[in-house]
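The complex appears here minus one protein chain, its other protein chains still in place.
And now, chain A:
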Amino acid sequence: MNLTLRIWRQTGPADKGRMVKYRVEDVSPDMSFLEMLDMLNERLTLDGDEPVAFDHDCREGICGMCSLMINGAAHGPERATTTCQLHMRHFADGDTIDIEPWRARAFPVVKDLVVDRTAFDKIIQAGGYISAATGTAPDAHAAPVPKADADAAFEAATCIGCGACVAACPNGSGMLFTAAKVTHLGLLPQGQPERRERVLNMVEAHDDAGFGGCTNTGECTAVCPKGIPLTAIGQLNRDFLKASTTSAR
(Lines give C-alpha, C1' and ligand atoms only; values in the text may rest on other atoms or scores of the structure.)
Protein backbone atom coordinates (compact mmCIF):
# COMPACT_ATOMS: atom_id res chain seq x y z
CA MET A 1 0.00 0.00 0.00
CA ASN A 2 1.04 3.59 -0.66
CA LEU A 3 0.51 6.29 1.94
CA THR A 4 0.94 10.00 2.44
CA LEU A 5 2.27 10.95 5.86
CA ARG A 6 2.13 14.39 7.39
CA ILE A 7 4.64 14.35 10.21
CA TRP A 8 5.50 16.96 12.82
CA ARG A 9 9.15 17.96 12.33
CA GLN A 10 10.91 20.05 14.94
CA THR A 11 14.71 20.24 15.12
CA GLY A 12 14.80 20.95 18.83
CA PRO A 13 12.98 22.54 21.79
CA ALA A 14 13.67 26.05 20.47
CA ASP A 15 12.40 25.35 16.94
CA LYS A 16 8.82 26.31 16.10
CA GLY A 17 8.13 23.09 14.21
CA ARG A 18 5.88 22.28 11.25
CA MET A 19 3.99 19.46 9.54
CA VAL A 20 5.99 17.96 6.65
CA LYS A 21 4.54 15.72 3.94
CA TYR A 22 6.18 12.39 2.99
CA ARG A 23 5.21 9.61 0.59
CA VAL A 24 5.82 6.02 1.63
CA GLU A 25 5.39 3.27 -0.95
CA ASP A 26 5.05 -0.52 -0.85
CA VAL A 27 4.01 -0.63 2.79
CA SER A 28 3.06 -4.15 3.85
CA PRO A 29 -0.25 -4.42 5.73
CA ASP A 30 1.56 -6.74 8.17
CA MET A 31 4.04 -4.06 9.20
CA SER A 32 3.62 -2.34 12.53
CA PHE A 33 3.20 1.42 12.48
CA LEU A 34 6.75 1.85 13.78
CA GLU A 35 8.17 -0.48 11.09
CA MET A 36 6.48 1.71 8.52
CA LEU A 37 8.26 4.71 10.06
CA ASP A 38 11.54 2.72 10.10
CA MET A 39 11.07 2.22 6.37
CA LEU A 40 10.61 5.95 5.87
CA ASN A 41 13.69 6.68 7.99
CA GLU A 42 15.86 4.24 6.00
CA ARG A 43 14.94 6.07 2.85
CA LEU A 44 15.50 9.49 4.43
CA THR A 45 18.92 8.35 5.68
CA LEU A 46 19.91 7.02 2.22
CA ASP A 47 18.77 10.31 0.70
CA GLY A 48 20.97 12.16 3.17
CA ASP A 49 17.97 13.67 5.04
CA GLU A 50 17.49 13.75 8.80
CA PRO A 51 15.40 10.71 9.88
CA VAL A 52 12.21 11.32 11.90
CA ALA A 53 12.89 11.00 15.63
CA PHE A 54 10.32 8.95 17.55
CA ASP A 55 10.37 7.05 20.85
CA HIS A 56 10.25 3.26 20.94
CA ASP A 57 11.79 0.42 22.88
CA CYS A 58 10.28 -3.02 23.49
CA ARG A 59 7.92 -2.96 20.51
CA GLU A 60 5.69 -5.50 22.26
CA GLY A 61 3.30 -3.13 23.97
CA ILE A 62 4.62 -3.28 27.52
CA CYS A 63 7.34 -0.65 27.97
CA GLY A 64 5.38 2.57 27.47
CA MET A 65 8.01 4.24 25.31
CA CYS A 66 6.12 4.55 22.02
CA SER A 67 3.64 7.36 21.70
CA LEU A 68 2.35 9.31 18.64
CA MET A 69 -0.89 11.08 18.00
CA ILE A 70 -2.09 9.29 14.84
CA ASN A 71 -4.87 11.08 12.97
CA GLY A 72 -5.73 12.88 16.18
CA ALA A 73 -5.95 9.73 18.32
CA ALA A 74 -3.35 8.73 20.90
CA HIS A 75 -1.71 5.43 19.77
CA GLY A 76 -3.94 5.45 16.68
CA PRO A 77 -7.45 4.25 15.92
CA GLU A 78 -7.40 0.81 17.58
CA ARG A 79 -8.67 0.42 21.14
CA ALA A 80 -6.29 -0.76 23.88
CA THR A 81 -3.34 -0.87 21.48
CA THR A 82 0.06 0.79 21.68
CA THR A 83 1.49 2.36 18.51
CA CYS A 84 4.07 -0.45 18.23
CA GLN A 85 1.25 -3.02 18.22
CA LEU A 86 -0.80 -1.09 15.68
CA HIS A 87 -0.61 -2.72 12.25
CA MET A 88 -0.83 -1.07 8.87
CA ARG A 89 -3.77 -3.29 7.88
CA HIS A 90 -5.95 -0.87 9.85
CA PHE A 91 -5.22 1.76 7.20
CA ALA A 92 -6.21 1.80 3.55
CA ASP A 93 -4.10 2.25 0.43
CA GLY A 94 -3.92 5.95 -0.45
CA ASP A 95 -4.64 7.18 3.09
CA THR A 96 -3.15 10.38 4.43
CA ILE A 97 -2.00 9.93 8.02
CA ASP A 98 -1.22 12.81 10.37
CA ILE A 99 1.43 12.05 12.98
CA GLU A 100 2.05 14.44 15.87
CA PRO A 101 3.79 14.26 19.24
CA TRP A 102 1.93 14.26 22.59
CA ARG A 103 0.91 17.86 23.25
CA ALA A 104 1.19 19.08 26.83
CA ARG A 105 3.08 21.78 28.66
CA ALA A 106 4.42 19.09 30.99
CA PHE A 107 5.68 17.04 28.00
CA PRO A 108 7.92 19.45 26.04
CA VAL A 109 9.01 18.29 22.58
CA VAL A 110 12.66 17.21 22.49
CA LYS A 111 12.78 16.62 18.75
CA ASP A 112 10.21 15.76 16.07
CA LEU A 113 7.86 13.22 17.72
CA VAL A 114 9.91 12.71 20.89
CA VAL A 115 8.62 14.37 24.06
CA ASP A 116 10.21 14.58 27.51
CA ARG A 117 8.04 12.62 29.96
CA THR A 118 10.17 13.39 33.04
CA ALA A 119 7.04 14.89 34.63
CA PHE A 120 5.72 11.34 35.13
CA ASP A 121 8.98 10.36 36.86
CA LYS A 122 8.51 13.32 39.21
CA ILE A 123 5.02 12.05 40.10
CA ILE A 124 6.40 8.57 40.78
CA GLN A 125 9.23 9.99 42.89
CA ALA A 126 6.64 11.82 44.99
CA GLY A 127 4.93 8.64 46.13
CA GLY A 128 4.95 5.78 43.64
CA TYR A 129 6.82 3.44 45.96
CA ILE A 130 6.51 1.49 49.20
CA SER A 131 9.06 1.73 52.00
CA ALA A 132 8.48 -1.75 53.47
CA ALA A 133 11.36 -4.10 52.76
CA THR A 134 9.69 -6.97 50.93
CA GLY A 135 12.76 -9.10 50.20
CA THR A 136 12.46 -11.74 47.52
CA ALA A 137 9.05 -12.74 46.14
CA PRO A 138 7.01 -13.90 49.18
CA ASP A 139 4.68 -16.88 49.23
CA ALA A 140 1.44 -15.89 47.53
CA HIS A 141 -0.61 -16.58 50.67
CA ALA A 142 1.73 -14.86 53.13
CA ALA A 143 -0.17 -11.57 53.01
CA PRO A 144 -3.86 -12.26 52.27
CA VAL A 145 -5.44 -9.78 49.86
CA PRO A 146 -9.16 -9.86 49.01
CA LYS A 147 -9.63 -11.03 45.41
CA ALA A 148 -11.52 -7.88 44.37
CA ASP A 149 -8.74 -5.64 45.73
CA ALA A 150 -6.03 -7.76 44.10
CA ASP A 151 -7.85 -7.57 40.76
CA ALA A 152 -8.37 -3.79 40.96
CA ALA A 153 -4.76 -3.23 42.05
CA PHE A 154 -3.48 -5.40 39.21
CA GLU A 155 -5.69 -3.67 36.67
CA ALA A 156 -4.23 -0.32 37.77
CA ALA A 157 -0.71 -1.74 37.86
CA THR A 158 -0.86 -2.53 34.14
CA CYS A 159 -0.34 1.20 33.47
CA ILE A 160 2.83 1.53 31.39
CA GLY A 161 3.15 5.30 31.86
CA CYS A 162 3.08 6.10 28.15
CA GLY A 163 1.25 9.41 28.58
CA ALA A 164 -1.60 8.74 26.13
CA CYS A 165 -4.07 9.85 28.85
CA VAL A 166 -2.41 13.27 28.99
CA ALA A 167 -2.20 13.50 25.19
CA ALA A 168 -5.92 12.77 24.76
CA CYS A 169 -7.27 14.76 27.72
CA PRO A 170 -9.00 18.00 26.70
CA ASN A 171 -7.48 19.51 29.87
CA GLY A 172 -3.99 18.06 29.44
CA SER A 173 -4.46 16.26 32.76
CA GLY A 174 -2.29 13.41 34.00
CA MET A 175 -4.88 12.28 36.50
CA LEU A 176 -5.47 8.79 35.04
CA PHE A 177 -1.75 8.00 35.31
CA THR A 178 -1.56 9.38 38.86
CA ALA A 179 -4.77 7.57 39.81
CA ALA A 180 -3.48 4.26 38.41
CA LYS A 181 -0.38 4.48 40.60
CA VAL A 182 -2.33 5.57 43.70
CA THR A 183 -4.88 2.77 43.19
CA HIS A 184 -2.27 0.12 42.44
CA LEU A 185 -0.33 0.73 45.67
CA GLY A 186 -3.20 1.92 47.86
CA LEU A 187 -5.28 -1.26 47.51
CA LEU A 188 -2.50 -3.60 48.63
CA PRO A 189 -1.39 -4.17 52.24
CA GLN A 190 2.20 -3.25 51.40
CA GLY A 191 1.05 0.18 50.25
CA GLN A 192 -0.76 1.16 53.45
CA PRO A 193 2.04 2.88 55.45
CA GLU A 194 2.40 5.68 52.89
CA ARG A 195 -1.20 5.68 51.66
CA ARG A 196 -2.12 9.07 53.12
CA GLU A 197 1.03 10.96 52.16
CA ARG A 198 1.23 9.22 48.79
CA VAL A 199 -1.97 10.66 47.34
CA LEU A 200 -1.30 14.16 48.66
CA ASN A 201 2.30 14.22 47.40
CA MET A 202 1.55 12.65 44.03
CA VAL A 203 -1.31 15.05 43.32
CA GLU A 204 0.95 17.94 44.33
CA ALA A 205 3.70 16.70 42.00
CA HIS A 206 1.10 16.27 39.25
CA ASP A 207 -0.10 19.86 39.67
CA ASP A 208 3.42 21.27 39.99
CA ALA A 209 4.36 19.66 36.66
CA GLY A 210 1.75 21.84 34.92
CA PHE A 211 -0.85 19.20 34.07
CA GLY A 212 -4.49 20.30 33.96
CA GLY A 213 -7.28 19.09 36.23
CA CYS A 214 -9.67 16.20 35.53
CA THR A 215 -13.21 16.92 34.32
CA ASN A 216 -14.32 13.26 34.16
CA THR A 217 -14.74 13.43 30.39
CA GLY A 218 -13.28 9.95 29.89
CA GLU A 219 -11.03 10.68 26.90
CA CYS A 220 -8.08 9.17 28.78
CA THR A 221 -9.59 5.77 29.40
CA ALA A 222 -10.84 5.62 25.78
CA VAL A 223 -7.27 5.80 24.43
CA CYS A 224 -5.41 4.04 27.26
CA PRO A 225 -3.55 1.09 25.71
CA LYS A 226 -4.04 -0.82 28.95
CA GLY A 227 -7.69 0.16 29.47
CA ILE A 228 -7.17 1.71 32.92
CA PRO A 229 -10.76 2.48 33.99
CA LEU A 230 -11.98 5.97 34.87
CA THR A 231 -13.04 4.58 38.25
CA ALA A 232 -9.35 4.74 39.27
CA ILE A 233 -9.72 8.53 39.37
CA GLY A 234 -12.67 8.08 41.75
CA GLN A 235 -10.39 6.01 43.98
CA LEU A 236 -7.75 8.77 43.87
CA ASN A 237 -10.39 11.42 44.71
CA ARG A 238 -11.63 9.28 47.61
CA ASP A 239 -8.10 8.78 48.99
CA PHE A 240 -7.32 12.49 48.49
CA LEU A 241 -10.42 13.69 50.33
CA LYS A 242 -9.83 11.22 53.14
CA ALA A 243 -6.19 12.27 53.44
CA SER A 244 -7.11 15.96 53.36
CA THR A 245 -9.72 15.69 56.09
CA THR A 246 -7.67 13.58 58.49
CA SER A 247 -4.49 14.77 60.16
CA ALA A 248 -1.14 13.06 59.81
CA ARG A 249 -0.35 10.55 62.54
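Assume contacts are C-beta pairs under 8 Å (C-beta built on N, C-alpha and C of every residue); 3 or more make two chains touch, one makes a residue touch a chain; residues count from 1.
We take it that contacts and distances are computed from a predicted model.
Colleague: When you check the chain that is not on display against UniProt, which of "KipI family sensor histidine kinase inhibitor", "Carnitine transport ATP-binding protein OpuCA", "ABC transporter permease" or "Succinate dehydrogenase / fumarate reductase cytochrome b subunit" does it turn out to be?
Modeller: "Succinate dehydrogenase / fumarate reductase cytochrome b subunit"
Colleague: With the full complex in mind, choose from A:128, A:172, A:191 or A:225 the residue touching the hidden chain.
Modeller: Here the residue in touch with the unshown chain is A:172.
Colleague: Return the single residue from A:64, A:163, A:191 or A:229 that touches the missing chain.
Modeller: A:229
Colleague: Given the full complex, what residues of chain A touch the hidden partner chain?
Modeller: Missing-chain contacts on chain A: residues 6, 8, 17, 19, 69, 71-73, 98, 100, 103-106, 170-173, 175, 200, 203-204, 206-207, 210-219, 222, 229-238, 240-242, 244, 247.
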